[in-house]
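Input: a single structure, listed below in structure tokens.
With one protein chain removed, the remaining protein chains of the complex are shown where they sit.
This part shows chain A:
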Amino acid sequence: MAGKVLMRGTHVLGEAAIRAGCRAYFGYPITPQNELPEYMAAAFAKMEGAVFLQAESELASINMVMGASIAGARVMTSSSSPGISLKQEGISYLAAMELPAVIVNMMRGGPGLGNIAPSQGDYFQATKGGGHGDYRVIVLAPAYGQEIADMTRAAFDMADKYRTPVMILGDGMMGQMMEPVVFPEPLDPASFPKKDFVLDGCQGRPSRIVRSLWLDTNLEEELNWRLVRKYEIITEEIPDEEIYLADDAEVIVVAYGTAARIAKGGVHRAREAGQKIGLFRPKTLWPFPYEPLKRLSRKIRHMVVFEMSTGQMVEDVRLAVEGRCDVSFYGRPGGVVATPEEIARVLSGVYRRLDHGRGAAAESGHTFRSVGSA
């Protein structure tokens, strides 16, 4: 196929950002995402009017993102788990000031400094408000190289459309792995409509203020409700998911990102053994696709949530399911990447217990813990 290139995830993200019209990048290095700033630095060095800056810290870089966004740029920053924690104050401010920005988190093992292996321990932080205050961040979770390209384009569009920060939540493996990708045509930033909040000098127009300080409690309350109204629109418009082999399924595995592609491999193996097992993969983590999962929960018997964490998204799955079917959890935290065979064993075990009719209720809420290495 024409135009197909083999690129690592971080480079795909960088190229897709540039093609989406991103002309400003601010960041501070951390493994496993350093190839992204590396790509932006090399590309922007050759581009008129583009700005790459390695800041003195994560705090500085997220506040530079704020400045560039106020000036109207399509702007991005990236980091990995500990660095994203440091950026949370700035992300809260971006949300409060209703500023578009794209933030990339290539998650690594944690908590603390953890390690540099792929992990999914930052789900709560990403989807439930990582910083202070009443706000949400749109969170997109790619699972394939092509999806990194597509979702990066979508992230910039959503950020501008809704005037809100958007996070792309990947992991070390998504960042390092190379896969074939076809890029969309590049956009010309000069062709973008003029943003009506930009601070670019008020000659000939009334002055504008972009701020997050509202000492008048009534005004702060109004900001909060305005954000809620916006979030309600986002929640209606963008939830997205992949539903795979679910039509006849009795058991569904729910997973996102890297975990989802491994789970899909597990589903294939279980299907080969004649077991009716399917996959539900949220592509947006916030807003979470509650409705389609709720519909699915009416016709299947058991959901297994697989995450590379000790169990975070499983709470959203339970909220969607509301007890209509059983939900259990299987996790490999700390940077361990499970194999498709391992997931197939877990799924098959659940499936066999269904068939033996020992009563689904007995399994409800059960958590499978791996012991030692697989």
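One rule holds for everything that comes next: a residue touches a chain if its C-beta (ideal position, glycine included) is under 8 Å from a C-beta of that chain, and two chains touch if they have at least 3 such contacts; residues count from 1.
Assume contacts and distances are computed from a predicted model.
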Legend entry - Protein name (UniProt record) of the chain left out of view, among "Response regulatory domain-containing protein", "N-methylhydantoinase B/oxoprolinase/acetone carboxylase, alpha subunit", "Sugar ABC transporter ATP-binding protein" or "2-oxoacid:acceptor oxidoreductase family protein": "2-oxoacid:acceptor oxidoreductase family protein"
Legend entry - Hidden partner chain, touching residue among A:19, A:128 or A:268: A:268
Inset, instruction - Please pick, from A:53, A:68, A:173 or A:238, the residue that touches the omitted chain in the full complex. - result: A:173
Legend entry - Contacting the left-out chain in the complete assembly, out of A:116, A:168 or A:249: A:116
Legend entry - Interface residues of chain A (partner: the chain not displayed): 1, 4, 6, 8, 31-32, 115-116, 172-173, 176-180, 261-262, 264-266, 268, 337, 339-341
